[in-house]
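Only one protein chain is missing; all other protein chains are in place.
Here the chain labels run A and B in written order, and each chain numbers its own residues starting at 1.
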Amino acid sequence: MATHALSPAVPAYRGGLYEWLTTTDHKKIGIMYLINSFFFFLIGGLFALLVRTELAAPGIQLFTNEHVYNESFSIHATVMIFLFIIPVLAGLGNYAVPLMIGAPDMAFPRINALSFWMLPLGGVLLLAGFLTPGGAAAAGWTSYPPLSERGALASPGPGQDLWIVSLILIGTSSILGGINFLVTIFKMRAPGMTLFRMPIMVWTMLVTSVLVVMATPVITSALVMLFIDRNYGGSFFLPDKGGQAVLYQNVFWFYSHPAVYVMVLPAMGVISEVLPVFSRKPLFGYKAFIFATAGIGALGFSVWAHHMFTTGAVFLPFFALMTFFIAVPTGVKMFNWVFTLFRGQLTFSTPLIFAIGFLTMFLIGGINGAFSAAVPVDFALHDTYWVVAHLHYVLFGGSVFGVFAGIYYWFPKMTGRMLSESLGKIHFILMFIGFNLTFFPMHMLGIKGMPRRIADYAGDAGWNDWNLLATIGGFTIAVSMLPFLWNVFVSLRGGKLAGDDPWEGNTLEWATSSPPPPYNFDRLPAIRSERPLFDARHGLHTHDGPGGQSDEKAPMALEEGSHDDQGPTP
Amino acid sequence: MSTSPRKRPASDALVAGGVVVLLFAIVAVVMWISGSALYPPAAVTTQAKEISKLYDVVFAIAVAVFVAVEGLIVWSILRYRRRPTDVDLPPQTHGNNMVEVLWTLIPTVIVLYLFAISWQTLNTVDYTSVANGQKPDIQIRALAGQFQWQFEYLDGNGNHIATQTRAAGEGGGMAVPVGKKVYVTLRSGDVIHAWYVPRFLFKRDVVPGQENHFEFTVDPAELIDGKPATFHGQCAELCGTGHRVMLFSVVAMSQADYDAWLAKLVEIEKATPPPAPSGAPVLTLGAKGIAYDKKDLQAPAEAPFVIDFKNEDPATITHDIDIHGADGTTVVANQEPIAGGTSTQYTYDPLPAGTYQFFCSVHPGVPGMTGTLTVN
Partner (left out) sequence: MTAEAHVGHAAQAAPSGHAQRGISNPILGMLLFITSEVMFFSGLFAAYFATRAANTPWPPDVFKDILDPLGPIIIATVILIASSFTCQFAVWSIRRGDRKGFVRNISITFVLGIIFLIMQVYDYMLLFSEGMTLGSGPFGTTYFTLTGFHGAHVFGGVLMLGVILYRGMAGQFSAKHHDAVEAVSLYWHFVDVVWILLFSILYLI
């Protein structure tokens, strides 16, 4: 590929700390999102290791004060959901979306910076709970009242209030980010980039942002009501004062179920970019995929009560039916992905391997979810380790594998250097094995009756072996982070230079330098499909058949002399 | 630079197919070795047997979908790796309306079928005699409080017969006759709990301010030689630091055994506590808001003494006063918990001089529920 006269050849981002702290560049903000998220990923992981260590064998080993155990799994889940998965995907989106639609930045760069800086602040507030008398929040990441209300054996300390304030802050960050994405996607697309030529990653960020803007404020309302109950004598969720305990669950899950799609749709977007590139084929059923994404988003608002089947307070058949229906668009996507691989020419670079990890593991997360959709079966499985297995197959097997696919895919674009392929593969193998060792046995534990969130279990319950296996797996996952971190460390210093387009990418971010200049593009190729760079390389292959317009083949027309349109606009 | 038809040796397909088959053989062997690991425990109630049947159907469909899709993925990975000779592009397939409609319709049919059978099962599982204007054979009100269960037995008119207040490890639990419709209502006085018995394949939340209910019938075949069968149960909704100790059991027995058991429970409840040994000193202690009202008690050495104990917490919350030896772990005096709103007199056997710790066995580790007993 041609080099660009205007693009800096040296790796950028060597700017001073002050420049990073005050930047409004979506690329730097995106990278800061990623760094911040991985920092909290490690913290959340440490809490998971504490929990797994305690559960490795029957008997209390670690947590003589069981309140600390409850704090550990509560903070583990809160950190992983609100400070890792949601922000890390927002970070990838932040980096990729403006580049993918050919925009110079997000629509509101300063609000973008504000969204980011609320995250570390929220994280610090959350963890500050450990310094308060009574410790951090310990009522689970769901914090159901009355357990999360004040009360001698409930949540008397300020840790729970810090949890609430932290989540409101992080939620506000999400909402502002979501608005920013929507305006960027609707208003900042390059000429020719129609809605149905947008990369799938952009589509998933679009649907995700709609979910964030519409659902996140609802959890904010639940949180402020809880805060009022706790601190100003309110009675929303206190039955003895005329409130209703289940009301919180309804409002909470009205957000938190769509939040599951917030946590998985962008990861689906990532692998929908990776699979076509490394198969040298277009995504199979591009439009069907978009409709399926929108369908999941819409159905996501009508299934919240499937988290509440055992409360005796919801209309079971409706929510069961809607929950089953979600399987249909999800299945459509699964087949689209598999048929993208089918009859392709696959290059097994690390991004593709992680994307395949996503496919194989997310499939299990979909299938074991169907068990809980069958209401009577859910009576057996709800709040057992089966659910823990299910949610980790979706959020770890799905989202986290997708996140790593994205990191390996865009790292060359972000830094100008390639990550090591062999370290990447070691990382994948360790993580894949560790992941399955940890979470597959949880199916067995759940079906045999082990409830979640218990610090100990009887030695004769038949749960010992599976628990030990899960703990070994947990530590394997922890170990798998070492080759990854080492890979990032050495590749930043001496990795192979990436060039503009190391993967023969399809989308616009590969048309600029690596890393891109602050304004992103000197010029753009023609956009006449969802794969503008592919078209530039190979000619337009439309849905009507290959080579249908191949005489119009436009080679990467990036020669000099076309930056007159950089001039000021009237 | 147009695309060319793919020419691949047939051996590729053979290898790929072989590996797929091998993979599934391994999965099958692993599942066979781990035996029933992915199956629910043997169901013991009429309702659980229905749930178990439904599970089997869902499981069969799940395995079929898993094998089909993972097989397709593994096949594609092995069969379609890019080789050095692959310079030209593979066919640029953008989609195929026919297959896309098919893989939308087939899952729709599958999920509609799953919905239909789970609804059917739900109607059986959620059936209660009370909702249908009949009287159940047995009525029990389960009272959940941090961190203990009580089971109040009610007669046909919903009036109190007797309450089982003993803790799980101390002969507590819920006795039921086999083959009878047992109607359970759930009540909580503090936070949300869940009544869960794994071998019933069933749980239901115990929500404060809302009375949930369900019905079950234990299969008479569970009694071996007519002996009672015990099924482990525990709280399944996080309820605080003692969540894991909130255990109970369901003991299924013959009608005759059950009648005798219930009669004994009534007797225990009606019995007046044994009179305090004359001249024994009477101490007083109260409990309110999950805390004792005194942190220090004094008693004479080598002489029996009595504690007049009043539990002023809500009815669902039970307390007692047990005593730890000097080592802080051995229990030297073990009393039975009493429900909130009641009082009793605990009589303690003589203790040698020393410092002891008294505590509530329902709330171990709760700061307010422990204190020092000085014996001198």
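Here is the rule we use: a residue touches a chain if its C-beta (ideal position, glycine included) is under 8 Å from a C-beta of that chain, and two chains touch if they have at least 3 such contacts.
Everything numeric in this text was worked out from a predicted model, so none of it was measured.
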**Asked** Taking the complete complex into account, which shown chains does the hidden chain touch?
**Response** A
**Prompt:** In the complete assembly, which of A:Q244, A:T311 or A:T415 touches the absent chain?
**Reply:** A:Q244
**Message:** For a quick check of understanding: of A:P58, A:G134 or A:G234, which residue touches the chain that isn't displayed?
**Reply:** A:G234
**Item:** Which of A:V213, A:I426 or A:A461 contacts the chain that the document leaves out
**Value:** A:V213
**Fill in**
The one residue from A:L50, A:I75 or A:A107 touching the chain left out of view is A:A107
**Complete:** The one of A:V183, A:A298, A:I429 or A:A458 in touch with the missing chain is A:V183
**Prompt:** Please identify, in ascending order, the residues of chain A that touch the omitted chain?
**Reply:** 102-105, 107-108, 175, 178-180, 182-183, 186-192, 213-222, 224-225, 228-229, 232-236, 241-244, 247, 250-251, 254, 520-521, 523-526, 552, 554, 557, 562-563, 565-567, 569-570
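Assume only the chains that are shown with their structure count from here on.
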**Message:** For a test of understanding, state which residues of chain A touch chain B in their complex under the given definition.
**Reply:** 65-67, 70, 138-140, 144, 146-147, 151-154, 239-240, 243-246, 279-282, 284-288, 310-313, 316-317, 320-321, 324-325, 327-328, 331-332, 334-335, 338-339, 341-348, 356, 359-360, 363-364, 367-368, 370-371, 373-377, 379-380, 382-384, 443-444, 447-449, 451-457, 461, 538-539, 541-543, 546-547, 550, 553
**Of chain B, residues touching chain A in the complex** = 1-3, 6, 34, 37-41, 50-51, 54-55, 58-59, 61-62, 65-66, 69-70, 72-73, 76-77, 80-83, 86, 89-96, 99-100, 103-104, 107-108, 111-112, 114-115, 117-119, 121-122, 125-126, 146, 190-192, 194, 196, 198-199, 201-205, 207-210, 212-213, 232, 234-244, 289-291, 363, 365-366, 368
